[in-house]
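Got a structure for you, questions after.
Omission of a single protein chain aside, the complex is shown with its protein chains in their original locations.
Letters A and B name the chains as they come in the text, with residue numbers starting at 1 for each one.
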Amino acid sequence: MGGAWLIRRIAAAAAIVFAVTSLTFVAIHLAPGSPFLPPPDRPVDTAVVARLNRQFGLDRPLPAQYVLYLRNLSRGNLGYAFSRGQSVRDALGTALPNTLLLAGTALALDLGLGLVLGVILAARARRTTDVVLSNVTLFIYSVPAFWLGLVLVFVFADWLHWFPPGFTSSPGLSDSLPFLGQVGDRLHHLALPALTLGLVGAAGTARYQRAALLETLGREFVRTARAKGVRERRVLLVHALRNSLLPLITLAGLSLPFLLTGSVLIESVFSWPGMGRLATDAVLARDHALVTAVAIVASALVVTGSLLADVLYAAADPRIRERAA
Amino acid sequence: MARPTLALVGATVVTIAAVELLRRRTQAQGSARRFFAHPGGVWGLRVLMFFAVMAALAPLIAPYDPAAQPGIVTLQNAPPSWAHPLGTDAYSSDIWSRLIYGGRVSLGVALLATLVAMTVGVTIGAVAGYARGWIDAVLMRLVDIGLAVPRIFMLLLAVAYWNRIPLTLLVLLLGLTGWFTTSRLVRAEALSLRGRPFVDAARALGASPARVLIRHLLPAALAPIIVSAVLSVGNVMLLEAGLSFLGFGVQPPTPSWGTMVADGQAQLALAPWTSFFPGLTIAIVVMSWNAVGDALRDAFDPRPEHA
Partner (left out) sequence: MSETAATPPPVLSIRDLKTYFVTGAGTARAVDGVSLDLRPGETLGIVGESGSGKTVTSLSILRLIPEPPGHIMPGSLIEFEGRNLLTLSPAELRAVRGNQIAMVFQEPMSSLNPVFTVGDQIAEVARVHLGLSKPEAWIRAVDMLNQVGVPDADARAYEYPHQLSGGTCQRVMIAMALMCRPKILIADEPTTALDVTVQAQILELLEKTQADMGMAVMLITHDLGIVAGAADRVVVMYAGQVVETSATRDLFAAPLHPYTAGLLASVPRLESGRGVLKGIPGSVPPATDWPPGCRFHPRCPHAWDRCRTEEPPLLSGPRPGQSARCWLVQEPARRKPPAP
């Protein structure tokens, strides 16, 4: 694969992240309201506010703040999260892994279930199984993820008591459990939120896969395979599927925005302390540094995801490998 | 309860009649025939029309005032019954009535926001594809940035500017964050059009770029734009519902289906219907948008193997 091509793509990705960072920085700083605006019913001495502003460099002109921010960024200093009383680094440090865990599990479920379902739908295309399942899939795809979360919470947590309604682990209890017990407890808590996101994602993937597979099945080389006497199952799973798996890679890479969006809502439903919660709280509190950092991370994830998808696709498709070389 | 029920029945009849009328009127068109051959698409159309009629005739169909709180102690969180077919919420308001009025907001916001997004997307895509050069490059970098940030983060950022966001502004923001994919689509069409000889011929005859774009590009790109628009209305509905659920979207006391789900969250265990029905409604309507979009896509671009 062409090294030059790869470098160009990485450079473009970096440029986008930089642009997002800058735009977010400017946007959040221009937002009315400042982090230190006291609630109207508890007036604070303006001198105190002024001192805090000065302390955190908020009284300097915007360009100067921007340069300062970039300089700090290059040293790995993401700033201080006023609203949480900790450095941005620390805030992200706890939130990001939680979101990655949730999104990663959901993605695995999404791709696994979606692929299998898509293949089944294509194999049984236009027959009863397909008609019924396709409609069910369309329904799940159209469902608001947060509502599905609530439904699952009601059924499995409030009613059946099989799973906990929220949080990443049992507060208080988990520390006293042995390691395996802790892992189990975490998985127990991960189940419902990941299932919610994963199901909706899988529905979308299945729809896409079905269409892609049906289209591939109409192509001439499939007819050749049948004319060779290859059995239908192999025609579907080897000849056709290998061709329609390639777009799935791209689809996976592009799922990241969906997962991040979903995480914002799902984390709210399940009180999951991840980036979504962090983002909403930070925006409400006009916490400059935190919002900018979240934007950087989110766009970096999205851009990396799509870059990875491009690379994997090129690696998998013999035709692209030639052109890129 | 008699008159609202009658009105409801009337609405159903009008819906079915309207769809049938549409089917008959468009028989001549190949694409229309293909659309109506899709049972999913036709049902989606019926459902959407039903909700549209309901929203329009809300005062007639809703049995109660959606803002009324008749018995905040006695009647709150009442399960579904004859008097209240979908139950009441924490404020003792009738859920069915709130659902009907909420439809006005949810549907209206989604439709208008999509209109904004389509207008912006088509314009920018056409300009970029036609002008090419640095204009195209700049615009497409903008699109890349827009696509890099998940839409909800953009919306959160924008919403930070206002304490209670006015509805019109919400519509605008939803629209301005959703035009990126459409612009790419239109740009692709414009690029392919640009390369055709008749464009040069038209320009030689003195036709302005705008004229070429409007008279030739738009008709060619119309089908994919419509499909993209229909499918994106569903997305916007989900997004608005999500925002309203978090408290950033439609502000109380205006009912929207998203806010209704949020209201029900606190008493989920004891009164699940308060969240269940609004959410189910969103799912059904979004599903209908998706079904219609799918059917339209197949109708405009038929392929032999397509179901």
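FYI, contacts are C-beta pairs under 8 Å (C-beta built on N, C-alpha and C of every residue); 3 or more make two chains touch, one makes a residue touch a chain.
Predicted model only: the values in this text are computed from it and were never measured.
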item	value
Touch partners, limited to displayed chains, of the chain removed from view	A, B
Residue among A:Ile16, A:Ala225, A:Ala285 or A:Ala298 that touches the chain left out of view	A:Ala225
Missing-partner contacts on chain A, residue numbers	126, 218-221, 223-232, 239, 242-243, 246, 317-319, 322
In chain B, positions touching the absent partner	33-34, 37, 304-305
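Operating definition for what follows: only the chains that are shown with their structure count from here on.
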item	value
Averaged-CA centre spacing for the pair chain B and chain A, given as whole angstrom	24
Complex interface listing, chain A residues touching chain B	12, 16-17, 19-20, 23-24, 27-28, 31-33, 125-126, 130, 135, 138-139, 141-148, 150-151, 153-154, 158, 214-215, 217-218, 257-258, 260-261, 264-265, 268-269, 279-280, 283-284, 286, 291, 294-295, 298-299, 302-303
Partner chain A, residues of chain B touching it in the complex	40, 141, 144-145, 147-153, 156-157, 159-161, 234, 238, 241-242, 245-246, 248, 258, 261, 264-265, 268-269, 272, 275-276, 278-280, 282-284, 286-287, 289-291, 303-307
